[in-house]
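Here it is, the structure in full.
Here the complex is missing a single protein chain, while all its other protein chains stay put.
Then we have chain A:
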Amino acid sequence: MLARPRSRGVSEATVKMCSLLRGEEMCLAQLFLQSGSAYDCISELGELGLVEFRDLNPNVNSFQRKHVNEIKKCEEMERILGYLLREIKKADISLPDRDVNPVTPLPKHVITIMEQLQRLEVELGEVTRNKEKLQKNLLELTEYTHMLRITRSFVQRSAEREHLEAQYEEFPFLEKDAMMDYSSMQRLGAKLGFISGLIQRVKIEAFERMLWRVCKGYTILSYAEVEEYLEDPDTGEPMQSVVFLISYWGDQIGQKVKKICDCYHCHLYPYPSSNEERNDVVEGLRTRIQDLHTVLHRTEDYLKQVLIKASESVYTWVIQVKKMKAIYYILNQCSFDVTNKCLIAEVWCPVNDIPTLRRALEEGSRKSGATVPSFVNRLPTTDTPPTLIRTNKFTSGFQNIVDAYGVGTYREVNPAPFTIITFPFLFAVMFGDLGHGAIMFLSAAWMVLYENNRKLKNTRNEIWNTFFEGRYIILMMGLFSIYTGLIYNDCFSKSLNIFGSGWSVRAMFENNVWDSSVISGNGVLTLDPNITGVFKGPYPLGIDPIWNLASNRLTFLNSYKMKMSVILGIIHMSFGVVLSTFNHLHFRKKYNLYLVFLPELLFMLCLFGYLVFMILYKWLFFTVKDSRHAPSILIQFINMFLMQSDTMQPLYPGQAGLQVFLLVIALLSVPVLLLGKPVYLYWLQNGSHRLGMYRGYERVRRNSEEELYLMRAHDMEEGSSLSDFSTSGEHNTEEFNFADEFLHQAIHTIEYCLGCVSNTASYLRLWALSLAHAQLSEVLWAMVMRIGLRMDTSLGVLFLVPVFGLFAVLTVSILLVMEGLSAFLHALRLHWVEFQNKFYSGTGVKFCPFSFSLLPSSFEHDGLL
């Protein structure tokens, strides 16, 4: 059942070498796990992160799965852990170091964890409730104290009133309406009653009015505001209250007053009837408040102790519960075999890791003490496996930006290793400034040097994380920008004169072309390189620094940068076309080499490769003396297509004939590209009846399952499916395939040919962005730095300090961040569209192994951890 080791060894060696170029070879494997050791085996696999599990029960509802109860228990534990974490966060306790990696608990240990958590929850709940009750009590007593203090001032006033009323005891207030229905006997026998309490300040006027209307003057209301904000015992929020004292006659009035107080949510407190009682109550309140404060402190301390003790192990529990839940989730995806004693799981596994997988299963079986070991069995399959490309911390950034467009199809050429160099280079062509590149390089170097600093790694800030993940990309971009800054000779918009300029102004004077009258008479003068001594030879590295002082600098640089962009674009695109040969060869479709790759390459090189040749020829063979009569390359190129060669002076002898020849080749390659592949495949189908039967005979002969499996696996590796050579040749399907194939190829041809032109023009953005960057840099210097440098006054030197600060801030924000992101985006687009559409299909699925370290945690998402 297992493949023969010899052939696997050979394929292993070759596969190991091209991991980043092509992606790992994957296989579908079946794991036979004994029921007793399934848990431990899956735990081992989770620690290693080797394989991706397939769901064998896709039609089963999540509530009908086998281990739904265990998952519910795990979620209950997670709920309690969430509550714990929230309480810990509220109490401002910091969690200890998070480097531990506890092992998965066995099912029998789960009960202890569950009990501990439940106990903690109950205890915490009780203590919190007690604390709240105590606090409410404290607030009420505080209100009572305030009330007593304030009503003391009323006592004097109402004492006076009592005196007055004592005189008129038989007669109630003179203000009272005489037309009352109350009998005077009732009034005479009524006692004076008091109701006191607190009410919210906003309600006091309405309260007073209501009292007056209802009780019709049988009550007296006195009130005073409490100066400080008291906390409401019910809600705990600060509010402004008013202390009131109502004196009334008669029980019925008393009932009415009480009801009104209820309606207005007053807090009523008993009113002491005499001064001695008042003093006693005040004393009692004071001691009670003190006691309550002590008890509250103790309760808070105890709560904090409980939380601190819990915080020591809460992180361990979180990880243990997470691991357990993941294992049960995976167990739910397995199915039982016929004997119901063994679990079957299907996994995608890299072929190179099968020995490790076996060892992990043995380890799991050993840990669980099972007698029968679990084992692995490779399955042949026609499903496309997911794509796995192993990366390290340097290559992972570049692989991510390639995957962002599309994960590669299984075993297709991966553009990432080439992107490591071409992406920073194209970025640098657009960014091209030595000073800015140096700053970018240094900031990336700081991030790389401190990459193991835990604080930097674990921040929650999304934008910072994006920049931190791409620190190696930024490092390369900065390094390459320093190089292109040297070539463009641009450092904060100033040129560096390292080698000495190749132009000499003195020679214009020595040859008597200029003298002082010429200088005073003209605003702009032209250095003529045809005069001996003016141009001494090209600058050794990059653009001559004298161009920084020239007024026709942009004219010169534009021509240079545009031609450079076209050259770089054609090279990049041709490289993309050449990369497609890797795919054609790997998937054993050799006919693609002759029918697709060759016409594509010929079309591109005969037309645009020739353009590059013309540019280089003109640069190399036309000197200063011919510069007035040099032909324009663009006009020549257009004339090539129009086949008009006699109107202009040729670039080189024999140009007309060569151009016609190249044009004919390019035009001939279009129909080959359009029709070659569909016609060839059609001929292959029709002429392959005999071939098919021959293969069928071979199949009948090899009746050992092993060899059949080998043959199928071999075919699967090569990427050709058996259906290509099937004997069941229904002509309908073949005809349909031909039309499909032809349409596909027609679209590809049109896309490619038109794309050649448009993509070449698209590379001109390399020129456009580098021009924009240079101009922005120059404007920033002219408008900010120059003002500071030109200051003439004696205090001017101090003005330079803030000016430089402003220059630095604007450089970083506009030129580094904004222009950097812009150039990054355009370089990325050039890769994704212009480069990758020559060879990359990107329709694969990414391999997501089952690994505990990769599982997301909902607590981290909520910011609790």
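Note that in this section a contact is a pair of C-beta atoms (placed from the backbone, for glycine too) under 8 Å apart; a residue touches a chain by one contact, two chains touch by 3 or more; residues count from 1.
What we mean here is this: contacts and distances are computed from a predicted model.
J.: According to its UniProt entry, is the unseen chain "Ribonuclease, RNase K a", "Protein YIPF", "Cytochrome c oxidase subunit 6B1-like" or "Cullin family profile domain-containing protein"?
T.: Looking only at the record, the undisplayed chain corresponds to "Ribonuclease, RNase K a".
J.: With the full complex in mind, choose from A:786, A:846 or A:861 the residue touching the hidden chain.
T.: Only one of A:786, A:846 or A:861 touches the chain omitted from view, namely A:786.
J.: Which listed residue (A:65, A:494 or A:553) would be found touching the missing chain in the intact complex?
T.: In the full complex, the listed residue that touches the missing chain is A:494.
J.: Using the touch definition from the top, which of A:111, A:224, A:449 or A:549 touches the missing chain?
T.: A:549
J.: Could you pull out which residues of chain A are in touch with the chain that's been left out?
T.: Residues 439, 492, 494-495, 497, 545, 548-549, 782, 785-786, 789-792, 796-798, 800-801, 804-805, 808 of chain A touch the chain that is not shown.
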